[in-house]
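Apart from one protein chain that is not included, each protein chain of the complex appears where it belongs.
On to subunit A.
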Amino acid sequence: MTATDAEDARTFTVTGQDWDDLTDALKDVKDERIVVNMGPQHPSTHGVLRLILELEGETVTEARAGIGYLHTGIEKNMEYRSWTQGTTFVTRMDYLSPIFNETAYVLGVEKLLGIGAEVPEKADVIRVLLMELNRISSHLVAIATGGMELGALTVMTIGFRERELCLDLFEFITGLRMNHAYIRPGGIAQDVPDDTVARVTEFIELMKKRLEEYAALCNANPIFKGRLEQVGYLDLEGCLALGLTGPILRSTGYPWDLRKAQPYCGYEDYDFEVITWDTCDSYGRFRIRLAEMWESLRIMEQALKRLKDLDGAPVMVADKKIAWPSQLSVGPDGQGNSLDHIRHIMGESMEALIHHFKLVTEGFRVPAGQAYVAIESPRGELGAHVVSDGGTKPYRVHFRDPSFTNLQATSVMSEGGMVADVIVAIASIDPVMGGVDR
């Protein structure tokens, strides 16, 4: 520990394992008011989030969140890449829900192109299937890291155990565990592999057993309830004023879910419930996330049923001036171009070669205009404000990331409470710093 004396305040720097030194040094200090900088490198702040806490003893009198430590300029970068390449950027924003980022962006581009109705049914079904799989993996991380931050390490280990299964499925279907760039303007990059239905079914059956373990471990656990109940309280008025959506809004009992209210990708054809809770607290948000995973499994089952009937159906719009032409296949080294596609463009169709060349180098032009598309991500309303100047590159893309907006509630949720409750409140917001900072 090091200490420095300024004119009006003494500053201590603690690095861990030296709390005794700090309490010794503070023995003679009469003033109980302490400002603690927590993070950005701290295991309990849910990523590179910096918390500036003003403490009176153990009570938090003022809490502020400092963000920007993971700002990567994704929105600016996108302005110098083609519309299709944009998906590879947005997928990296909120890295726990990449499929949602891609879908929000792609729906925006499709709206500007005016091809929303032409996207094939199979592409929509696969988008829904992957979004719900992604919702499960994201909620699992929310619950797992939330548990870890409370000290419930078992919740963390089992959460990541199941998430690994989700990532395996993502790798199987899209080729990558994260950062998929699989949803493309006009459809999806490539059809799903042959065994998809069987493997996803297997996963669903397993999850139905595993999700019960979370309920058995946590739902009535007195320590868990003691830490979560009545902590991070925020009612409906507060949520709407601060723009909070997702599980936090639904924990006030208001069943607002964009999948039901403003359906996209064919969500109106699926049978599922909007989960709510009425306690406005962290425990309610935990229960909502747990129950939403069951609903996601239900939606995935329905999507699989549809997928079975859509064998061989197209997954890209028919318009060859928009549809991404390139195809990949797995070679002996684990990567490679599809030989069928190369035979097609090099040997069979000169037009296909032109389309391939034009789209891969130049991309397509999107008519000038702007669109705002919002979808229900695991954290709430994920909006993409897409502006085109009629060129081959996005003129401006802004993501209204729910983590960014929801994190504003840190102060109201934790001021007046204990230091330990700040951690619980933030875990219940479930911010993902990649999405907050973009």
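In this text, a residue touches a chain if its C-beta (ideal position, glycine included) is under 8 Å from a C-beta of that chain, and two chains touch if they have at least 3 such contacts; residues count from 1.
Just so it is clear, contacts and distances are computed from a predicted model.
Visitor: There's a gap in the complex where one chain should be. From "Cytochrome c oxidase assembly protein CtaG", "tRNA 2-thiouridine synthesizing protein D", "YeeE/YedE thiosulfate transporter family protein" or "NADH-quinone oxidoreductase subunit C", what does UniProt name that chain?
Guide: Missing chain, per its UniProt entry: "NADH-quinone oxidoreductase subunit C".
Visitor: Among A:T88, A:N179, A:Q327 or A:Q370, exactly one should touch the missing chain; which is it?
Guide: A:Q370
Visitor: Of the listed residues A:L49, A:M93 or A:L112, which contacts the missing chain in the full complex?
Guide: Checking the options A:L49, A:M93 or A:L112, the one contacting the hidden chain is A:L112.
Visitor: Just name the one of A:T59, A:N221, A:Q262 or A:T279 that touches the chain not displayed here.
Guide: Residue touching the absent chain, from the options given: A:Q262.
Visitor: Please identify which residue in A:R10, A:R33, A:H71 or A:K208 touches the non-displayed chain.
Guide: Only one listed residue reaches the unshown chain, and that is A:H71.
Visitor: Hey, which subunit A residues sit against the chain that's not shown?
Guide: Against the missing chain, subunit A presents residues 67-68, 71, 73, 75-76, 80, 82, 111-112, 114, 240-245, 256, 261-262, 361-363, 368-372, 374, 381, 383, 385, 387, 389-393, 395-396, 398, 400, 404-405, 407-408, 437-438.
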